[in-house]
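What follows is chain A.
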Amino acid sequence: MLNSVLLLFVLIFAGCSNEPGSGINSQKTLQADDQKLLVDQETAAKAEEEIKNIEEVTDVVAVNDKKLLLLGFKVKQFDKFRTKQIEKKVKERLSKSFPDYEITASSDLKIFIETTKIKNKLADQSSKERTKKMEKVIKLSNEQT
Partner candidate 1 sequence: MFQTFFWAFVVGGLICVVGQIMFDVFKLTPGHTLSSLVVAGAILDGFGLYEPLIDFAGAGATIPITSFGNSLVHGALQEAEKHGIIGVLTGMFEVTSSGISAAIIFGFIGALLFKPKG
Partner candidate 2 sequence: MLEGQSTWIFENKPVIISTATVGGPFEANGNISDDFDILHEDLWLEQESYEKAHKVLFEEAFTKAIEKANLTKEQIQFILAGDLINQITPSSFAARTVGSPYLGLFGACSTSMEGLAIGAYITNYGGADYILTGAASHNAAVEKQFRYPTEYGGQKPPTAQWTVTGAGAAIIGKIGNGPQVTSATIGRVVDMGLSDPFNMGGAMAPAAVDTIMAHLRDRHINPSYYDLIVTGDLGQIGHEVSIDLMKEKGLNINETNYQDCGLMIYRKDQPVLAGASGAGCSATVVYGHLLNRMKQGEFKKILVVATGALLSPLSFQQKESIPCIAHAVSIEYGGE
């Protein structure tokens, strides 16, 4: 009995600890595209800058493609009580500054993590892949409890 329970635990924890860390392939070949990438992520960088200036926000990460802007941020512990209002404020600011983009902004930790992941691998993926991943995160953020 006890053994089977232990086994179950081992399975649960072992099955989940493999962080996606593969795909660091051929970074050099893509270096030529770096310049392009920078221009490409200009909106995201600007958005990050803007949101970072909000007093309650401690950390921001953003990515964009041609139409979508995805932004995750963290809120100071004691301002978490007002998470909803802050989220609203962030969204309002972004839609004012970037009216051409479809904006998703969330303080949810998961969104922050996933956005960071996309951002860190910008160079490794085609813009199509990126859009696909972004859409996935956006869908996740719209999930209700």
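Convention: contacts are C-beta pairs under 8 Å (C-beta built on N, C-alpha and C of every residue); 3 or more make two chains touch, one makes a residue touch a chain; residues count from 1.
Candidate selection criterion: all candidates are chains of the complex that A comes from, given by their letters.
Everything quoted here is computed from the prediction, not taken from an experiment.
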item	value
In-complex contact partner of chain A, selected from candidates 1 or 2	1
Of all residues in chain A, those that touch candidate 1 in their complex	1, 77-78, 80-84, 107, 144-145
